[in-house]
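Structure first, then comments.
Note that one protein chain is taken out, while the other chains of the complex remain in position.
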Amino acid sequence: MADEVRTAQPKEFYRKYLEQGVRPDNRELGEFRPTVLDIGSKNGSCISTAEGSALIRLGNTIVICGIKGELAEPKTETPTEGYLVPNVELSAVCSPQFRPGPPSEQAQVLSQFVANVLKNSQCVELEDLCIAPGKMVWVLYADLICLDYDGNVADACVLALTAALSNTSLPVVRVDEETGKTETDFKEEKKIQLTCTPISATSAIFEDNVLLVDPTRQEEELSTGLVTVVTDGKNICSLEKPGGSPLKDQQMRLCIERAFQRHTEACNLITQSQGSTLSTLTSPLVDR
Amino acid sequence: MVDVNLSEAEKTFIVHGIQDNFREDGRSNEEYRQMDLETGLMSNTSGSARLRLANTEILVGVKAELEEPKPEKPDVGRLEFFVDCSANAAPEFEGRGGEELATEMMNLLYRAYSASTVLDVSSLCLQSGKLCWVLYVDVLLLECGGNLFDAASIAVKAALFNTKIPSVKVRQEEGEETELEVSDDPYDVRRLDVSAAPTVLTLSKIGHNHIVDASQKEEACCLARLMMAVTASGSVTATVKEGRGSLDPDSITEMMQVGKRVGKAVNEKLLETLKEEEQKGLKRKTVGFLR
């Protein structure tokens, strides 16, 4: 009976649950779905061909982030700064609504969101990525691939990216000043230092007055607006509210509070996963 | 592949005939149809060939260009294949219709020529890491009459045999720029050694038997085919199974044995014909194409 109501009248279905202050998947309004993070062991990442990687499972949503480093000439205006290029891919694998081909509008919006988070939080010092000023710098390509789209991909992407960056190590590249020859030394490694850990928390606005944190795909579809707050533990790095129903002052403060709470949770999760000996992709995916 | 609509009765007729080693046009299972080959038709190319296999017509042009070699392989030149299924050949090829078939053919050609022993690509390199010859092989499908892959590969081999690369000397003095000296003499050219180059042989499985050089009607009855790239010495450089049906592992071994035997014979005959044509020199009569 419940399934029929859910399909025929989804809003009614949700309303009944929300009246009791609970959601259909047994969560409270301010609770995140169980998050599993796999960063890989201390000596390597979960994807060995990438310089840094992380896999995150937020409920059913799965996002994998891989960081690859390449070398390039810096821009003339900023000769000591490297590049950090994020890209979110919502491929045909993750949901029937995405077709193979160039990135959809949603993917482009997410990519821009992640780029903004990186720029505003300044979690990676671009000067750290410099090898030889004016001649050679590192370009870090952060590719995020969504494997299962069940809502709140934005939070999953930010968490995966932060986790992957926290475990990225690049080989040492030396440029000989006299001959101009470049040499890569894979035996030595340099770890990327993060200045802060940006973590986001998205809330969906349901019928103008209820805020559901970490919405599933169905909740996103029924929502009348979304709010994303990105914090680094002390300050707010970014706040996105692309249209949607208006929020009162109090509700906005609630979202920000939840974001700070999430930050502490997520940082604990990252530190735990880093120390663990899980080194394969299989553990999070097995627990289904 | 371009399909012809056949009724069940026609299909049964063809299958039964092949069982008795007697095909629709009177050939045996391992016989090729009449082939006409001509090389050196187009003056703007470094090498060209035209092949007519019953109703299939293929035109291949080879152009040699000087470019930088790939960074992973700085000491060798390379071959780049491009297949164009012209709308002349079949109405389905209009616009982007022929792309699937073209990609399949290109992939097979790349595979067949991927081994290093097939063509001496290291001799195509002039300056390690900086300059090498890249041979652009363009295959044009003018008419479809069945067995396109075989015809294309034979034409490609003939065109490569016919290719004349101008002799270039590289001179580099200390601290100065590299100078290229191209010989003035139009007959001072380098030829390629194609004796180890492969040709593709398609074996189509019809019923319990397999045939070589299927016509369009026979292709419509066939559910699975095995395409093998065989060289004159009998070694196989590429094998791809194609089609909606599956094959028995024993029949694959059988088909490969037949393929090796017939492939060797085709390669030998081809080289013989090419050398004969070369010897005739300017005295030979050119027929042209789309007769």
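Per-chain numbering from 1; labels A and B assigned in written order.
The rule is short, and it goes like this: a contact is a pair of C-beta atoms (placed from the backbone, for glycine too) under 8 Å apart; a residue touches a chain by one contact, two chains touch by 3 or more.
Following the convention adopted for this analysis, contacts and distances are computed from a predicted model.
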Query raised in the report: Absent chain per UniProt: "Exocyst subunit Exo70 family protein", "Mediator of RNA polymerase II transcription subunit 21", "Exosome complex component MTR3" or "NADH-ubiquinone oxidoreductase"?
Result: "Exosome complex component MTR3"
Report summary line: Of the chains on display, those the missing one touches are A, B
Query - Identified contact with the non-displayed chain, of A:108, A:169 or A:224 - result: A:108
Query raised in the report: Which residue, B:55, B:116 or B:195, contacts the hidden chain when the whole complex is considered?
Result: B:116
Query - From B:126, B:236 or B:271, residue that would touch the chain that is not displayed - result: B:236
Requested in this report: Could you tell which one of B:65, B:94 or B:248 touches the chain left off the display?
Outcome: B:248
Report summary line: Those residues of subunit B that touch the unshown chain are 71-72, 103-104, 106-107, 111-112, 114-118, 224, 226, 231, 234-249, 252-253, 256-257, 260
Report summary line: Touch rule applied to subunit A and the missing chain gives residues 47-50, 53, 60, 62, 64, 66-73, 75, 83, 85-87, 89, 91-96, 100, 102-103, 108, 111-112, 115, 139, 141, 143, 145, 147-150, 170-171, 173, 182-186, 217, 280-282, 285-286, 288
